[in-house]
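With one protein chain held back, the other chains of the complex are shown just where they sit.
For reference, chains read A and B in written order, and residue numbers begin at 1 within each chain.
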Amino acid sequence: MTGRYRTISFLSDFGTVDESVGVVKSVIRSIAPDAAVIDITHEVAAHDVKAGSLTLARSAQYLAPGVVLAVVDPGVGTERRAVAVEVGDGESVLVGPDNGLMAPAVAMVGGATRAVELVNADFQLPSPGATFGARDIFGPAAAHLCAGVPLTELGPLIQSRSLQPALLPVARPEDGGLECEVFWVDRFGNAQLNIGPEEVVDWGDRVLLRIGDLERTATVVDAYAEIEVGSLGLVIDSYGLLSVSVDRSSAADELGLAAGDAIHVGPIPDADGGGSDRDRGVTTPVTLRERR
Amino acid sequence: MTGRYRTISFLSDFGTVDESVGVVKSVIRSIAPDAAVIDITHEVAAHDVKAGSLTLARSAQYLAPGVVLAVVDPGVGTERRAVAVEVGDGESVLVGPDNGLMAPAVAMVGGATRAVELVNADFQLPSPGATFGARDIFGPAAAHLCAGVPLTELGPLIQSRSLQPALLPVARPEDGGLECEVFWVDRFGNAQLNIGPEEVVDWGDRVLLRIGDLERTATVVDAYAEIEVGSLGLVIDSYGLLSVSVDRSSAADELGLAAGDAIHVGPIPDADGGGSDRDRGVTTPVTLRERR
Partner (left out) sequence: MTGRYRTISFLSDFGTVDESVGVVKSVIRSIAPDAAVIDITHEVAAHDVKAGSLTLARSAQYLAPGVVLAVVDPGVGTERRAVAVEVGDGESVLVGPDNGLMAPAVAMVGGATRAVELVNADFQLPSPGATFGARDIFGPAAAHLCAGVPLTELGPLIQSRSLQPALLPVARPEDGGLECEVFWVDRFGNAQLNIGPEEVVDWGDRVLLRIGDLERTATVVDAYAEIEVGSLGLVIDSYGLLSVSVDRSSAADELGLAAGDAIHVGPIPDADGGGSDRDRGVTTPVTLRERR
């Protein structure tokens, strides 16, 4: 029996300090020896469903078609559902807990086309405890999909709209500028914001950043290396969003920024003290939802 | 020449900060291009043979059949033997140093059926120094097994009972309860003990923990999320053993527990101060040994 899926993209908060990731891959290998497993990352902060969901959303458009196995699951062993969510009419299937982890990624690729609850014990491992869902439920489901088991064998269809939604923070206009949130601080200390370059284009090449009581100006640039020594840049990052950056140093360290922090981005005040008086359109917070 | 083994499960204490793991995999790839390498973990604490042996034992029952490459080897370059240990009449072969690292895993899957000492230089790399056995001896042996080289080509058969045994700590009855040891602290701070749920079943839903002078009660539960906020749980973990846990927080941090620490688990004393007077059977320490 050969399936249509050959690749499993695997994200978790397991770290690689112990054998958890290896054991899940071993279980997959025993069920679907020809599936390739690609690690997205296993270093999502422990139990941080929101951070995991952002990581998965950033990755989604680049993943190879196939199965996505995503496990950040503080509610393991409780009544939260284990689910498999099909997208693109079967191009890919996301397997994991129904706790909002997969929702932004599902929305980004057009929403769920079908979803099942993973309750068929024929495609699970008998588990000594109820605490390792990736090994006993999610990993086997991902592998059986690669081995050719149809989605609907894994459990009963459920309403896509019953899946846990995600709420992503959206920047809101305030004080002539935008109240933003740091989505993510990367390894180099770049602090990705929840705005793109089009939202600051009217303010020229230099903008004002306000973090608590701290005010700094930053230059909008295309590459990290274009930032002048000792100054801040707003770089269009590799996801098309703006990142607060310092060339070859950590902006997050310099400004004390972490994921989830608030930061105000706005025009540099004129000499007479006024802000931009452009009539800015309102940016409305949206809940990512299922495609029609 | 195609072999019967297609998978190499790889555990070490090399970390991934440098190129060691990558170089071993490159050597394997050059010898056996069709073998898949699955990383169990490379974050075993440096030179900690006991921790490595427990990690391997926890993983053993889930590993895909094939070759297990296990290298935690503080004695590299000395007279400790390099060995390949066959289990299950050839279902799998464990390759590594003969220092007790592989002994618990070998015992768990039924003991050695054959073993050889890895001395045939035809299946080793010429090494500039004597310090990187995984690259020069163990990795090539694992790869050649996948490429179809018979076990006995790698070196002379040795007596299975001459292999270094493992001594795993077993809980012993004391003071109406059990003197246990922390086997392992996982990434989430759960402290796995060397006892299973059947050993505390007669004491009801709540038990006493004693760590040095500290006394705490804990509730026996099935899932981390069932632990009440601010209290301790004894959770049946994913290996069927009991773990001291706190919901969404680190029990090890809270109690100052690390692998190897002693912890007393027993019944909550009655109001009159007495302990359980059940006539408990004695739990005898055992040395894991070769299957008959």
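Rule of thumb we're sticking to: contacts are C-beta pairs under 8 Å (C-beta built on N, C-alpha and C of every residue); 3 or more make two chains touch, one makes a residue touch a chain.
Note that this is a predicted model, so its numbers are computed, not measured.
Peer 1: Given the contact definition stated above, which residue among B:Ala60, B:Val76, B:Ile158 or B:Ile195 touches the chain not shown here?
Peer 2: Of all options in B:Ala60, B:Val76, B:Ile158 or B:Ile195, contact with the hidden chain holds for B:Val76.
Peer 1: For chain B, which positions touch the chain that isn't shown here?
Peer 2: The missing chain touches chain B at positions 14-23, 25-27, 29-30, 33, 46-47, 74-78, 127-132, 135-136.
Peer 1: In the complete complex, the non-displayed chain touches which residues of chain A?
Peer 2: 6-7, 9, 11, 16, 36, 38-43, 55, 58-59, 62-65, 184, 186-188, 222-226, 235-240, 248
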